[in-house]
Structure formats: C-alpha cells, structure tokens
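Of the protein chains in this complex, all but one are displayed in their positions.
First chain written, first letter: the chains are A, B and C, and each begins at residue 1.
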Amino acid sequence: MAELEYNPKELMVVNAARLLRDYDVVFVGVGIPNLACNLARRTHAQNLQMIYEAGVIGAQPSRLPLSIGDPSLVTGSTSVCSMYDVFTLYLQRGNVDVGFLGGAQIDQFGNINATVIGDYQNPKVRLPGSGGSMEIAAWANRCYIITPHQKRRFPARVDFQTSIGFLEGGDARKRTGVRGGGPEAVVTNLGVMRPDENGELILTAMHPGVTFEQAAENTGWPLKLAAGCAITEPPTAEELRILREDLDPQRIYI
Amino acid sequence: MAELEYNPKELMVVNAARLLRDYDVVFVGVGIPNLACNLARRTHAQNLQMIYEAGVIGAQPSRLPLSIGDPSLVTGSTSVCSMYDVFTLYLQRGNVDVGFLGGAQIDQFGNINATVIGDYQNPKVRLPGSGGSMEIAAWANRCYIITPHQKRRFPARVDFQTSIGFLEGGDARKRTGVRGGGPEAVVTNLGVMRPDENGELILTAMHPGVTFEQAAENTGWPLKLAAGCAITEPPTAEELRILREDLDPQRIYI
Amino acid sequence: MNSKLTSLSDAIHQYVHDGDLVYASGFTHLIPFAAGHEIIRQGLRDLVLARATPDLLYDQMVAAGCARKVIFSYMGNPGVGSLRRIREALEAGELEWEEYSHFSMISRLQAGASGLPFMPMKQTGATDLESQNPNFRRVADPYTGEEVVVVPPLIPDVAIVHVQRADVNGNAQVWGILGEQRLAAFAARKVILTVEEIVDEAVIRSDPNRTLIPGLVVDAVCHVPYCAHPSYTQGYHDRDNDFYLAWDEISKTEESVQAYLEEWVYGLPDRAAYWEKLGPEVHKRLQAGQRLSEPVNYGDY
Partner (left out) sequence: MNSKLTSLSDAIHQYVHDGDLVYASGFTHLIPFAAGHEIIRQGLRDLVLARATPDLLYDQMVAAGCARKVIFSYMGNPGVGSLRRIREALEAGELEWEEYSHFSMISRLQAGASGLPFMPMKQTGATDLESQNPNFRRVADPYTGEEVVVVPPLIPDVAIVHVQRADVNGNAQVWGILGEQRLAAFAARKVILTVEEIVDEAVIRSDPNRTLIPGLVVDAVCHVPYCAHPSYTQGYHDRDNDFYLAWDEISKTEESVQAYLEEWVYGLPDRAAYWEKLGPEVHKRLQAGQRLSEPVNYGDY
C-alpha cells in the first residue's frame, strides 16, 4: 500500500481526535478543535457531546463556522443557554470532561499566555486575552492543546499566565484547589507532549519520520524524552477522507 | 341616594386598591391582594403590573386562581421566569414597587410572624413559614398588609420575626441597610394604620361608622390616634360592581 | 446515544436509597406525585425530603413514614391552609426540619447547580430564622465592608424532575412556571426525569432555547403521563384544585390519610392505574384546552 500524503494540520487534527473518548463532554472552539471533535464523532466517539462557550449544546452545524457564535451552530442544536449558565451550570459545576486550549505561548509546565507579550501595562503585543480559557483550563476534567511546534510558542516561562497548566510544577496546581486535572496532552505537528509526574511537558510520542532532535530544537526548554516514547500511527485513509470530503471540503482549516 | 351595603372584606379590598398607584410594579399573592390589584387596574391604575413569586409577570387570568402557581396565570401572561430569577432580577434588584404581606401576627412596629406561635424549636403552632415574605418585606419599595383587626393578630411584639417592619422602631430598620421603605399601611376592617415617624403603627383612618375605641380594643398595644385621623370614603357603586360582577362573581374571597 | 428510557419503578429502585436527600422539584407546577407514590410503595425510609413548598406530596410521604427530615421554605397547602401531617409531626417533635425563605432555599440550589461553595444574598433585616439555622452565615462584602448573608450549596443525592417533553436521551423542554426545575437537575448527583410526552429528537432540536435540562445531566428517563396530578402540567392537564381542598379534609386524621394511601398508592401498581381510577369525569374536568405558542424561525443556515 502506498503511503498516504497528509499535511501537518491534518496530522494534528487526527491525533487530537484520537485523544477524545466516547461520551466525552467537550468544551470546544472553532477551527482545529472543532474538526477534531467532529472527526472523533465520526470514528470512535459517536456519543461525544460538544459545548460551545456561546452556550450551544449538541450543535449539528451544516457548515464550518467562522466563529463560535455562528447561527449554524444554533439551528438544530439540542440546547442553547445564556453565557452565565454555560460557565456556571456546565463548566464550574464540573459537567465538562474536555477543554481545548490555545495561546501565543505555552510553557514548560503547560501554562498558557493569550494576553500579552511584554509588560502587561505597557504591552509590546497586545493579544486577545482570556475569553473562556482561564476557567476552562481550571475546571474541565482534562485539557488538550493543539499548536504548531515552534520555539517562540514554547518558551520556558510564559510572559503572562492567562490560564494555568501546572504553574511552577510539582503539586503547585493541586494546591490551588482547582477541580480539573490540567493539560493532559499537547499535540503538535512533530508529536505529542504530556506532563510528567512533576507537571513538566515531555515528549511522549513522535509522528512518523520526526526525530527527537527536531522536537528539542523547536522547544524553548530542555525537552526530555519520555521512556518508551512512541511513534504515532499515521492518519488512516478513512480519517483523511472524512476530514477532506465531509468536514472541511473547502480546506479552510486543513 | 341610599347607602350602599358592603362587607368587611369588600371594604378592605377597596381601601387596599386605592393605595396602589398607576405604573406600580406589584409583587402579589392570591386572594385579597390579587383582588385589590385587579380592582386598581380597572379603576385608577390601568398600568399597574403584577408579578407573582412563581415567576409570572403580566398575568391576565381568566379565573380566580386558588394558588399563586395556577396555570391560568401563565397562559396569556407577558413573561415567565424561574424562581431564582424573580427573586434576583426583579425583587433584589429593586424592580418591585409594592409588596403585599400577611401573617398570623403583626406587631406595633409592623414586624410580621408567619413562622411559629411559641418557641421555634418546640412549636405550639407551626405556621407555614416565610415563603417569599422575608425578602419582599425587605426589598420592595413599600409594603401593604391587609388583615382583619383582631387583638390576637396585633400583639405588641411578634413571637418570631419572619419578615421585618421597623424592628424595634426608630432608625433600626434603616440601620440594617435593607433597600425598601417598609410597611406603609395596614388595612383592616376597622381602618388604616400607618407608621409614625418612629415606625410605630398608629391609626390614621377609620372606616365610616367605626370608633377609635373599637380599633384600640382590638389592638394589642396602646394604639395611638393620628392627628387628623381621617374617615375613609366608602366603596363606590362602581368599585363594588367590578368586585362582585367581574372579579369574584363566585364570592370566593369576598 | 443510548436511550435512558426506563420504568419509573426501576428508576426509583436504582437511584433512590434509604437515607438519601431527595429533591422532587416543581413550584406548584409539575410536582412529580407519581414518583413520590412509587417511593412510598417501595417503602423507602429515612429520606431527607427537600422542596421549597413541600406541598401535598411530602405531606403524603411523611405520613407514609418515608422521611427523617424535611427541608423547606413554605410549608403550606397553597391557597388552602396547612400541611397537616407534616405540621403535626413537627409539633410533636417527630420530624427533623431545616427551614429557609424561598430565596435562600433557591439560592442553595443555585449554588449547588453552579458549583459554588456559597451564594450571597442581600440582608433582609430578619435575623430570627438566621439564628435558628446555622447554615446561614455572613460574609463581609470586600468592596464596602457591609455584610451579606450566604447559604451553602444544596446537592441532592437525587432530583426528580417532571417535564412536558423530552427525547429518550433526556433533553427536556419545560414551559409555564419554571420554579427550580433546572437548578434541581444541575445541582443533584443523580437525576430522574419523568416525562409527560416522549418526543423525537427532531422536536427538541426544532427549538433548542426551550431545552432547559440537557440529557448529559439526566440518568433515567421515565415516560409517566399525568405524573403531576393533583398538581398540573401546563398545556397537558389542569391543576386539581378540588383535590387540594379535599386533602385538607383527608389529612385531618391519621386514619383517613392511611385509607387514602391504601386506596390510591399501595393499592395501585402505577400511575396509569391511578389515572384510570380517577375516572372520566375528573379527566374531563382537568382538560387543558389549546393555546399554542406562535412559532419562531431559527433560520436554515
């Protein structure tokens, strides 16, 4: 069988999708996480349920939404509630299994900066800010991050902690009393990083053809290689077909 | 013109209705207060708006409801919301002008007991308890009480303060920081009591034919007569017609 | 998605246990009498029964010996008078109780449903109840220093919630008086949904804003028409005010209550038999008639 061709985004979507479990309740954003959830629903996690921070539960959009507030998410969904309700009844109450997070910087302990590069009061680059991520990172049972593997995205410490991973590591997160378990995996175009017992992100899987050196060079801290670091299974023909033909035929995100 | 006949309940309803103002937003219960509000709407306060603690706003019931949760209150109403919302968005926020209160005991300073006769932990008579009245008494701009004038209903001090009037009088109510102005009038079958500058209920009006001695004998504290105590206008033929023909034709409450 | 459809008796058997804190919700409207009757039939004991308004349902359950304690904010027969069985038990010192105002009771559910450790409320100036119930505490507002009153979350072991229509996954739509239906469902550890009408998922999806309880918090879906009688289900049947008045008589003696329970609870297998026994005249008297909502357009995006 000839090897399948796929691009880095497809690779990330497929690997993120595989992290999701059947019956997971997922707090999801647009773009790559949205594709990962829908791919999981079409493959191994048919009962996965998606919640958008705009207050939409069980969306069945007929098109790929540009924003998480798109009208196509509402029509035909199971339930729509106010923003206060979605953050209290669903997220703070503990009804969310999985959150997807992103940001300009993710550090060694999985803390995320989506707020500012430079000084907060005198910003060098002013980023959008938290939105829902401060609470998602704290209160979802587990979190995933999907991002290209670049040194500037993975500094040793973020300039600003918009949302937390494991803070400075050890039991620092646990001591805050937040209910969620924190980031469980960071999926990049090179592989997958997961927290070790100290909360430090280490390389636990590499995509086919990727070397540890490549990953280390593109990480802002001395990246450790997990014992038994795996090679990910390449995307299957079926996964790629669903992605390309059904989910994103116009290739907006992939 | 021959004098009109009317009973004590009709007298109380009519006098309570006259206390209501156009555009008042009224937090209302079933029975006499409900009749008073509807009478006011049919006479001088066409824009009066009724809110039921069950979360119904702008009800137009086609029958006299037995309970404040009757389905006839819902059909054709303007808005229905949850109980939490009605107590927060309407009452606690300060959107309610008038509350009607009742209870087994009302004391010299307008404090009300709807909880217990005797000791709380070893009740002689266990009454229903607060329901919404603790908050209505505190947060409505002004409150009215409609009750028969009997000594056992008007003790000097209540056994239990379910909801407050002016506490022990003076600026005691003001010092609690509650937003509402407290009881503005108590309408009975003998007349109307209103708080004096010290918050003590004194007789400010007598119904036609009633003597001060009658009122004093039926009050559990040394009742004072207001300077310029008035005689109430008797119910008009039109008021009685609306009450008897339109509002309570089966004479359930009157 | 797997169906959560089950019989009411199986749901009660599986999710309600002796000693549980049970919240059978519904403010006047949608009170799940059928579920309470099934709890009585199954002989559950030592329950803590929480409801803003215990209503006739808890009066019956207390009379049947199911309860160790009641938690409430208005203990009356609405528009009629007392709940005589509960009142006698309280006056005799035979039943524990914990008491709130409506707002503090519902605030406890709001805290529970929201995952908060407490909910603040403005002061009411009335401190007698606060001094009798140690669950009321005070917290200083950090902006002004003024004190607010707070209550802790109420997390029922099981909430029983009756709704007008739901799909087999438990996505539930409710209209009319909403009471604390939604908060009870989100606050509780387990949720038994009793449903007047099971509808296709497409009906639910035609109006997602009407879905107040999502299937993801529901454990069992029980199709129980007329579940709420003698309370009511807006648009399906009327409130049986005659029975609310009749209960005032029935509940005057222990004997007449037990006779009622024998005839209408123990003596019947389920709600279908109960409704049939009520007979055609009652059915006719409680007909709801039709007043449909004007539809809204969600758009075909």
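Here is the rule we go by: contacts are C-beta pairs under 8 Å (C-beta built on N, C-alpha and C of every residue); 3 or more make two chains touch, one makes a residue touch a chain.
As the structure is a computational prediction, the values presented were derived from the model and not from experiment.
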In the complete assembly, which of C:N77, C:Q164 or C:S231 touches the absent chain?
C:Q164
Which candidate, C:E146, C:E249, C:E263 or C:E276, sits in contact with the chain we can't see?
C:E146
Looking at the full complex, which residue from B:Q49, B:S133 or B:T204 touches the chain that isn't shown here?
B:Q49
Given that one chain is not shown, which residue among A:P8, A:G131 or A:P234 touches it?
A:G131
Of A:E10, A:D24, A:E53 or A:E239, which sits in contact with the chain we cannot see?
A:E53
Taking the full complex into account, what residues of chain C touch the chain not shown?
115-122, 137-144, 146, 148, 150, 152, 164-165, 173, 175-176, 178, 203, 206-207, 209-210, 234-236, 238, 288-301
What chain A residues would touch the chain not displayed?
30-31, 53-56, 65-71, 73-76, 80-84, 87, 91-92, 115, 120-126, 128-135, 137-139, 160-164, 167, 173, 176-179
For chain B, residues in touch with the removed chain:
25, 46-47, 49, 56-58, 60-63, 70-72, 74-80, 88-89, 92-95, 139, 179
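Please note the rule applied: only the chains that are shown with their structure count from here on.
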Chain B and chain C share contacts with none
Label of the chain whose CA centroid is most distant from the centroid of chain C:
A
Chains linked by the largest number of contacting C-beta pairs:
B-C
Separation of the C-alpha centres, chain B versus chain C, in whole Å, is 29
Hey, how far is the Cα centre of chain A from the one of chain B, in Å?
58
Among all residues of chain B, which ones touch two or more of the remaining chains?
none
Touching at least 2 other chains, the residues of chain C are 182
